[in-house]
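Just one protein chain is left out here, and the rest sit where they should.
Think of it as A and B in the order they're written, each chain with its own count starting at 1.
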Amino acid sequence: MNKTSSNIMALAPNTSNKRETVCIFGTGDFGRALGHKMIQSGYPVVYGSRSTQISNLIPKDAEVLSHAEAAQKAAIIIIAIQRQHYNFLIPLAEILRGKVVVDISNNLKLNQYPESNAEYLSQLLPGAKVVKAFNTVSAWALQSGTLDASRQVFVCGDDMEAKQMVMNIVRALGLTPLDQGSLLAAQGIENYPLQLFPMWKLPIFLSFGLTAFFFCYCLALDVIYTYIYENKNFSFFIAITIPNRVCPVMALILLALVYLPGVLAAIIQLYRGTKYRRFPDWLDKWMLCRKQLGLIALAFASLHVLFTLVSPMRSFVKWRNGKGIISQALNNKTEPLDSTNAWLSDSYLALGILGFFLFVLLGITSLPSVSNNVNWREFRFVQSKLGYLTLILCTAHTLVYGGKWFLSPSAYKWYLPNIYMLSLVVPCTVLVVKFVLVFPCVDKPLTQIRQGWERTPRYSE
Amino acid sequence: MNKTSSNIMALAPNTSNKRETVCIFGTGDFGRALGHKMIQSGYPVVYGSRSTQISNLIPKDAEVLSHAEAAQKAAIIIIAIQRQHYNFLIPLAEILRGKVVVDISNNLKLNQYPESNAEYLSQLLPGAKVVKAFNTVSAWALQSGTLDASRQVFVCGDDMEAKQMVMNIVRALGLTPLDQGSLLAAQGIENYPLQLFPMWKLPIFLSFGLTAFFFCYCLALDVIYTYIYENKNFSFFIAITIPNRVCPVMALILLALVYLPGVLAAIIQLYRGTKYRRFPDWLDKWMLCRKQLGLIALAFASLHVLFTLVSPMRSFVKWRNGKGIISQALNNKTEPLDSTNAWLSDSYLALGILGFFLFVLLGITSLPSVSNNVNWREFRFVQSKLGYLTLILCTAHTLVYGGKWFLSPSAYKWYLPNIYMLSLVVPCTVLVVKFVLVFPCVDKPLTQIRQGWERTPRYSE
Partner (left out) sequence: MNKTSSNIMALAPNTSNKRETVCIFGTGDFGRALGHKMIQSGYPVVYGSRSTQISNLIPKDAEVLSHAEAAQKAAIIIIAIQRQHYNFLIPLAEILRGKVVVDISNNLKLNQYPESNAEYLSQLLPGAKVVKAFNTVSAWALQSGTLDASRQVFVCGDDMEAKQMVMNIVRALGLTPLDQGSLLAAQGIENYPLQLFPMWKLPIFLSFGLTAFFFCYCLALDVIYTYIYENKNFSFFIAITIPNRVCPVMALILLALVYLPGVLAAIIQLYRGTKYRRFPDWLDKWMLCRKQLGLIALAFASLHVLFTLVSPMRSFVKWRNGKGIISQALNNKTEPLDSTNAWLSDSYLALGILGFFLFVLLGITSLPSVSNNVNWREFRFVQSKLGYLTLILCTAHTLVYGGKWFLSPSAYKWYLPNIYMLSLVVPCTVLVVKFVLVFPCVDKPLTQIRQGWERTPRYSE
């Protein structure tokens, strides 16, 4: 029998529910929380500590010994100590030789040290089998047992058997181990819990800025202008009317911004005649946050749908409708159905519904579990073909809705264009350029370039 | 070449598509279904049976031998026999030594036996490499080939190579193996298929009870009271009006119940001055089903939105609106726009829309594939910050909607408060207590306690 199986047998032998002793160096908060949880799961736990006085806080069933004694009692040693104190382990190097040493530390900043804590530990203890694990779990969550969030524990290490042993403990604690490969992955694993939606920052700031601008723009034109020149108090427009103007504008612009970098990239590649030169940095960053931009656009579109659908319930709308009907009744006449109007109203609603429907489909396919189940061809089909169809439908929805106002001078209060005219600039540009790029005389060289062909004269310049 | 690779080579050698013989003990329904599927996937199958007469039901291409003969023909033996008959395997222990023995049995009740079936089998056959697998798949699904549900097969065992061999078979049958670690996991794997939404029971019963209570309460006040005292038949309120009163009330109360245990836990910790004592059992249970409570609240909120949005299509609403307009027309006057009313109506609608929007966002982040892609910091940000914002918005929505009725005596039919007043009790309590907890003089000691600090005098009591 080779070493792999013998070792694992030792960890979980047939004599049911007998688990192997685990040693924890350090009696800080996380060390105690982990010890508690391990004892609950049936592991004998021994703490290694400078002072072997038994503190109140340490779980009752755990033993507390000196570091050297504790380490000798277990095959797995968990280092629940901060990196800056790792030096004290150097004298223990001989005792830790061949043992599985688990680094669970986190840093305070991204890339705080040149090498990861686990790699540093591995350099201090060349004979030990260092495994990185548990750093993505919070002590509070372990303690309270309410692991609502991710139960995933990233594990990495150079020794397969050591990794297996640690992954078995992770599973026994009710968590899900995820093998991340060799110790080189430790840097990434240590950075992971420090991030707060890194890819979302740029799109969210952009959206906030644009939303604030458009909100003020609408406030000026719809509330302040009306108050000054028509002496009407429409301040309640702030609650629904103005948000319902800003939301669709934001949704359309952000959706267009999702497809703009792809169009720009195509133009750059056509101009350069090669795909083997890097895009400018801003374009790279932009391309990497397209998914986030698209999801924020979907959020605005959903809000627009909700704001629109509640409109028949608004006091103001009921009053306006009632006024129209009463004036007809008082004039003793019924207006006939205006067929053109019916066509316009129905078609912009239908275009909006279809556009929103496709938009939600795009959103659903970007869920991780769905996009993991489609291959590249399918993903490109959905995100590119359906995506452009969505953009076309939404742009058409806006055009049909506002078309009649383009030539009407009353739409230009203070000589400023209405907000939906502004919203059409970016999507129309994207659609026109994309339309040009689809022509065979442009599409063919672009496809060649993307398959690796190069227009050589330009390259040697 | 070591044993691992040689063994796996034997399973799937380079001589393409030649698969290793598999032996199945037992010709019951599941044994036959598994055999069928394996033969379809290219495995030679040999059955071990008491009577070697070939039954009609056994797949045609399979051989049927005595147990001993069948076992000698294969390296993997699948035990498709119920646990109470495992004893007959004891005489075969010598033949099964070193073989991979797969336990696929299920029990009828949770934790029916002290040890799992797989561990029991492993005790009976100390020389065999026992692997637990396939128990989560149904025979009917294997047979009909229509695996709509989970294709996941949990696999556990103490021997890595044996596990690898079984996982290869699982993959060859078109299923997805999930390594669950050592044989200690077998108990959990055997319990898994017996569960029917265990975490959902309490929240669902609670919701049913509360819904029934509020439905009757509304029925009494809105239909029966009106019928008795005003002699109007509003029985059709049962279809939409009353559900649309009960749903938002349920949504708000359940959402508040999601955040109440967190607030209670904080109070308990502050009082005790330590986090190292367990919460009372009921609080632990409550905390564990917060996600389910939240999702049920979201379901009620969604129903509320749908019920509200269809209201302009209701006969009753159309009739009521028409009546109001006709009476104005007959009186020959047009009421001016009531600006306060417009403000109230628009702002409660806007608050509701924003609250619902954030609520849906919370729901989406609780999808397993999304929550697995965010780290602890991000998850806490969404569920805590956004969650409280949702609660605030939804409470404000209810307050603005019903505010005018608090002081009106007509709202107290039979001296009972209107239902939305009842719905405000829990969320307002949670928000007030949370507001107090956020004050620095309370927040600071709480944070210290959660980081492991203890107010010692109390501890030694």
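The rule is short, and it goes like this: contacts are C-beta pairs under 8 Å (C-beta built on N, C-alpha and C of every residue); 3 or more make two chains touch, one makes a residue touch a chain.
These numbers were taken from a predicted model, which means no experiment stands behind them.
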Which listed residue, A:G42, A:G209, A:G324 or A:G403, touches the chain dropped from view? A:G324
Looking at the whole complex, which of A:F88, A:Y229 or A:Y276 touches the chain that is not displayed? A:Y276
Under the stated touch rule, tell me which residues of subunit B contact the chain that is not displayed. 2, 4-5, 8-9, 11-14, 16-17, 19, 28-29, 32, 56-57, 136-141, 143-146, 148-150, 152, 164, 167-168, 171-172, 192-197, 233, 235-236, 239-241, 243, 299, 302-303, 306-307, 309-310, 312-316, 318-319, 322-323, 325-327, 329-330, 367-370, 372
Residues of subunit A (touch criterion as defined above) contacting the omitted chain: 2-4, 115, 119, 122-123, 126, 158-161, 180-185, 265, 275-276, 279, 284, 287-288, 290-291, 305, 308-309, 311-312, 321, 324-326, 328-329, 332, 334-335, 337-339, 341-347, 349-350, 353-354, 356-357, 360-361, 366-381, 383, 450-452, 454, 456, 459-460
